[in-house]
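A single protein chain has been omitted from the complex, and every remaining protein chain is retained in its original position.
Per-chain numbering from 1; labels A, B and C assigned in written order.
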Amino acid sequence: MTGTFNTVIQLIYLAAASCFILGLHLMNNPATARRGNQVSIAGMIAAIIATGVLVIHLGVITATGWIVLLAGIGVGGGLGLYTARTVKMTAMPQLVSVFNAVGGGAAALVAIRDYSQLGSHIGAATSVTTLLDVIIGSVTFSGSIIAAGKLQGLITSAPVTFPGARIVNLLLAATAVGVGGYVIASPSLIGLGIVIAAALIFGVSMVMPIGGADMPVVISLLNAFTGTAVAMAGFVINNTGLIIAGALVGASGGILTKLMADAMNRSIGNIMLGGFGSGDTAVAIEGPAGAGVQSIAADDAAIQLAYASKVIIVPGYGLAAAQAQHEVAALADLLESRGVDVSYAIHPVAGRMPGHMNVLLAEANVPYPLLKEMDEINPEFARTDVALVIGANDVTNPAARRPGTAISGMPILDVDAAKSIIVIKRSMGHGYAGIDNELYANPKTSMFFADAKKGLAELAASVKTLVA
Amino acid sequence: MTGTFNTVIQLIYLAAASCFILGLHLMNNPATARRGNQVSIAGMIAAIIATGVLVIHLGVITATGWIVLLAGIGVGGGLGLYTARTVKMTAMPQLVSVFNAVGGGAAALVAIRDYSQLGSHIGAATSVTTLLDVIIGSVTFSGSIIAAGKLQGLITSAPVTFPGARIVNLLLAATAVGVGGYVIASPSLIGLGIVIAAALIFGVSMVMPIGGADMPVVISLLNAFTGTAVAMAGFVINNTGLIIAGALVGASGGILTKLMADAMNRSIGNIMLGGFGSGDTAVAIEGPAGAGVQSIAADDAAIQLAYASKVIIVPGYGLAAAQAQHEVAALADLLESRGVDVSYAIHPVAGRMPGHMNVLLAEANVPYPLLKEMDEINPEFARTDVALVIGANDVTNPAARRPGTAISGMPILDVDAAKSIIVIKRSMGHGYAGIDNELYANPKTSMFFADAKKGLAELAASVKTLVA
Amino acid sequence: MLLTDFIIFVLSLWVGFEVISKVPATLHTPLMSAANSIHGIVLAGAIVIAATAHNPVGYILAFFAAAFATMNVVGGYVVTGRMLKMFKRRPAPATPAGPPIEPSPNGARGATASGGTANTGASNGAKA
Partner (left out) sequence: MLLTDFIIFVLSLWVGFEVISKVPATLHTPLMSAANSIHGIVLAGAIVIAATAHNPVGYILAFFAAAFATMNVVGGYVVTGRMLKMFKRRPAPATPAGPPIEPSPNGARGATASGGTANTGASNGAKA
């Protein structure tokens, strides 16, 4: 191919990469996030078209090649578009995880294809990256699928582990790397097969012991893996675009993983080693229990809300579990129509994925400005008549303020500063962290024991009767 | 040279560049800034040693070459060390500007040497970067020297301009670029000479019309230029280390320039076009003037300070001009010994360079924690008995709060929130922005007309007598 | 070639490391999804191996590579777009749009957790 032609292609890749960078940059800020995504898309289109032109220019591709390629693009594109369009907002993390899997898979396939084709004619340097690509790609592929399965509930979200699991993992890793080293020295497809198998199994056994609630972090980590795998693929087929974009994702994904873990004050380390990520094992003890806990009836709660001047709604995982987003929005509208100042307190890790509450409430068309970040709303609780806690537990638990508890150090919503507190949940059941919540024993607190969806409907009804 | 050897050198350059990046990253935060500088130094040492080894390995360098090189390093190093060690803290910006000049000069020399040596044997691509290097380097060289001269007062800090200056600049730029293009096509040393001359003169005529007070921003801009020139030098001698480090400085320097300009709410554009950067043309009208302005005597001021429970000191350019840093520190100690709670309100652009007040007060060993950034201290003025304004003017001018003034929109220190205000300055003279300060007419304000150094000494004296 | 590739790789790592500043937790999932779409660029790799495939195995590998990669890139961007829709702004009925945060003098770049919301808040105010 002519030098200049290649140069142009390279420059397009560079421009595309710059778009990706700018896109991520803009996504650091809610105000510019959407533009960021568009910039990123533009870059991607440019890069793909450039590659297409390059291939045509090379002219080596066979007719079958074209058919295969376009068929693949058609099938993949269709699947991607359909799933992405139809998935429920709250199921997005598992979908992202699936996209992760296929991304990693594709990267691995590129290397496999390259290896199988070149056979023994490849220099050691190249085939190191080839093997890295195969291993990382395969691990991401199986790991991401398991992660998606856990979030989707197809696989138990509880940590699955067995004695000696650690050793098995070590053996698998050793096999992948060891045999990998061997097949670099003396190329063999069987060897490669063993490597792939070991890597795939390792991916499974790496994610299985991790609790469903920790999956967002795991997915983000696997995302970083995929990035690295893609970068390696770039080395293999010597494509700058892949190298830059892959490394970009690898590093930013890593940082992002750390930010996520920090937000739910876990360390990446103890997440990967499993532990209390057990998620929703919180058994719902039926009926109220616990000393000094006072419960309240729908009507009384409705009166408090209707005649309050400022109400803050504190949504939690329970709201998502009950799919009660529309009910809560309806109640809020009702109160606002009575001139009550209503806003939502969004804890960074309320729910089971970052931004869980935002997606949920967005589904019910709650105006974004009503959603207040923790740092912003905490001072306002003191001026609040009623804090309405709906299926939130840990994020309101004052125990976080003193050391020695499972959630110690996690910043919480200062719900207990409000003049009075109404908590809607089904029982005295625990949250994700699996500990009691002192808030419920607070004299200012009254518990409204109900499923969030039903409970909110009742509340709305009784408020209406009040107005009438 | 052997491939692996070269590879090692390249990797060392890469490591060095990473140190530079990490260094800058750490410098974003006062807590880690010093470590950042050390990391950066480590990287630099590695890069230089690697280059030395490379040269030895090449073995082409002549004995004279060694002598010349070491002599140059010795002389330059000595000069750099001496000036850097001995310069007064407040004269640092001009010194930085000098280092800028020599950096740009060195970059230009590299390209000149390369051009003169290779003559006509160079491909167009290379010699474009060569010419860019020569031009940018030369502009930075002369421009930085002028900037330093203005700050040092060797050249009038007032904007120097003449009718048609703009046209002259355009002509110079045109010459440099035009002839530059010509000498790429048909190499000629005379041509190169013309380019250099034009660039040098352009540097001068670019900076002359800019007021002394805007120099910090100009220096930062020229800093970015030097970075770019160095990157170009990297292209010329095909050295990755230079390319990475140069581009790094070029971009970060650019961002930094913007941050600086924003902080003193100027746009880089209108700074470069000159304008009200005229600096200290503020004529000191002798003796008090102005309606409704009440002045105060040393003793009365001393009493107010001595019996206050909370005093905030607001230093400004005047404190630096009077070199009264030690006097103010002494007064503060005196008050603290009487149990008065004293702190300093540091406006981001108080003085004539960013951090001017910090360097100044650091010289008098004022503990860093006593210096409060604007956002941090503004709320405290309301709880303050006496705000002692020393040679500060614009940064306290309430006019900034309403539109249409020269400083509109500049965030200011809410001095007028304090219970009473004492202002030490020589007269009703204007500040950098050249506008009246309504604060002085405020009934709560009493003016203590004096040179900051003398005035503060008096105050301290009378406080002492009170104690005795 | 491998060397320069490696240099490019490391520099890109640095960019990725620096580009994510303090992000409001709300944006964690969209950002993850965005990064996810970006590695869909592996499609370029899939195209290349399809171009050099000449035997059944090659074709099969190429097919799956292309399908996987396209699913990643298309799906990734669409999902991200949907997530970000939740930042669409509609005038806030009752509450004030944002906290009265002092614009910091050099608030030029890099959204901070609170800074981020402040921005949106502000622009809401403008729209409302």
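As a convention for this text, contacts are C-beta pairs under 8 Å (C-beta built on N, C-alpha and C of every residue); 3 or more make two chains touch, one makes a residue touch a chain.
Everything numeric in this text was worked out from a predicted model, so none of it was measured.
Looking at the complex as a whole, the chain kept out of the display touches A, B, C.
Considering C:Val15, C:Ala46, C:Ala66 or C:Leu84, the position touching the chain not shown turns out to be C:Val15 (whole complex). The chain omitted from view is touched by exactly one of B:Thr83, B:Gln294 or B:Thr465, namely B:Thr83. By the touch criterion stated above, the residues of subunit C touching the omitted chain are 4, 7-8, 11-12, 14-15, 18-23, 25, 104-110, 112-115.
For subunit A, the residues touching the absent chain in the complete assembly are 7, 10-11, 14, 17-18, 21, 25, 240, 244, 255, 258-260, 262-263, 265, 348-349, 374-375, 378, 410-411.
Hidden from this view is one chain, which touches subunit B at 16-17, 20-21, 23-25, 27-31, 33-34, 36-37, 40-41, 44, 47-48, 51-52, 54-55, 58, 60-62, 64-66, 68-69, 71-73, 75-77, 79-81, 83-85, 87, 89, 92-93, 95-96, 98-100, 102-103, 105-107, 109-110, 112-114, 116-117, 125-126, 216, 219-220, 223-224, 226-227, 229-231, 233-256, 259-260, 263, 336, 340-343, 346, 348-349, 353-355, 358-359, 362, 367-370, 372-373, 375-376.
Definition applied: only the chains that are shown with their structure count from here on.
Between A-C and B-C, more C-beta contact pairs are found at A-C. Inter-chain spacing, taken between the CA centroids of subunit A and subunit C, is 13 Å. Separation between the centroids of subunit B and subunit C, computed from CA atoms only, is 36 Å. With touch defined as above, residues shared between interfaces to two or more other chains in subunit C number as follows: 10, 14.
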